[in-house]
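Every protein chain of the complex appears in place save one, which is left out.
Entry: chain A
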């Protein structure tokens, strides 16, 4: 396949990333989607919008997030490597952001758009509750009423985040349809949206959904890669050789990757959640174990059967427990610019504990999937090379899940 001149010019004007993306929504939503696209173009061209975004990023979110050399983890991984092998490992510390993950970057951007469009009510879907908390946070900050749709099972599994959202003034709407998890929460959010298009803005939590969401979420999250690029040049005088990030919908990964896509010498790995293993059927690896299809407004890789019925995803990480992936990742996968690698629950749990012990950082289980890719990658690279991992969130929310998986009573 011929490589395009640039990997950074997608999507096209109809929202397609190669064969993926697009706008597969009910007619009721189409006019609003087109409005949103127009408003987003105007906002991007408006220096005052960017200035307000930058100011909130700095003073409210706490950016830039640090670039950190993981010295002890690097030393540990080098122990198992052949002489001259074992790349240096850096972390991009998104877990230090306000609300504890990268999710807030996108929420700030979208609520500024909501205000620009004169919308007076915010809705969002959430799985583990991180995006719900980030959305409730910005809704509180801007004084807009907010309803969060969350699968009833997730409401039960993620009580601390449910309480956080309520403290922040959001209404949490437990979704009892379907499997009562993230995809059903998204279905219900779309049902609410279609009935309230006149006043409601839907803050989608990942780089997926109908165009222009995958593009605008990516752009808001690109602050991660843009910062990391400058920070790495300052720290090492050169770019990293390898980027690694976990991919559920894929917003933290695309945010890190996108500013580097045209740097031919920078390789990239997106880590998919392999759950119990891709051959067990209990996983969330849409690229490795799925096929192209249409769901939640976009064409992308999905877990589905031959008839196109969506199958349940499984991952120990609620943030990766979704049967689809953002359309830009599907494209980057097909053209081979980014390599996607499955990591199981057990591998992620090991990496989670290793990061706690060696670096004093409790990573989110999502980020632990990215960390779990390190041993093999680091040991295959020379010791003068650099790997940058996106630690997309902190793991305080996950300690109950991890304790249960390790058989520890709390």
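Following the convention adopted for this analysis, a residue touches a chain if its C-beta (ideal position, glycine included) is under 8 Å from a C-beta of that chain, and two chains touch if they have at least 3 such contacts; residues count from 1.
We adopt the following convention: contacts and distances are computed from a predicted model.
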Checklist outcome for this item: Not-shown chain resolves in UniProt (candidates "Putative tricarboxylic transport membrane protein", "C-type cytochrome", "ABC transporter permease" or "Tryptophan synthase alpha chain") to "Tryptophan synthase alpha chain"
Item to check | Contact with the hidden chain (one of A:24, A:69 or A:400) | outcome: A:24
Checklist entry - Of A:129, A:151, A:297 or A:375, which one is in contact with the hidden chain? => result A:297
Checklist entry - Of A:62, A:80 or A:308, which sits in contact with the chain we cannot see? => result A:308
Checklist outcome for this item: Out of A:195, A:230 or A:408, the sole contact with the unshown chain comes from A:195
Item to check | Sites on chain A contacted by the missing partner chain, in the whole complex | outcome: 14, 22-32, 177-178, 183-184, 187, 190-191, 194-195, 197-198, 293-297, 302, 304, 306-310
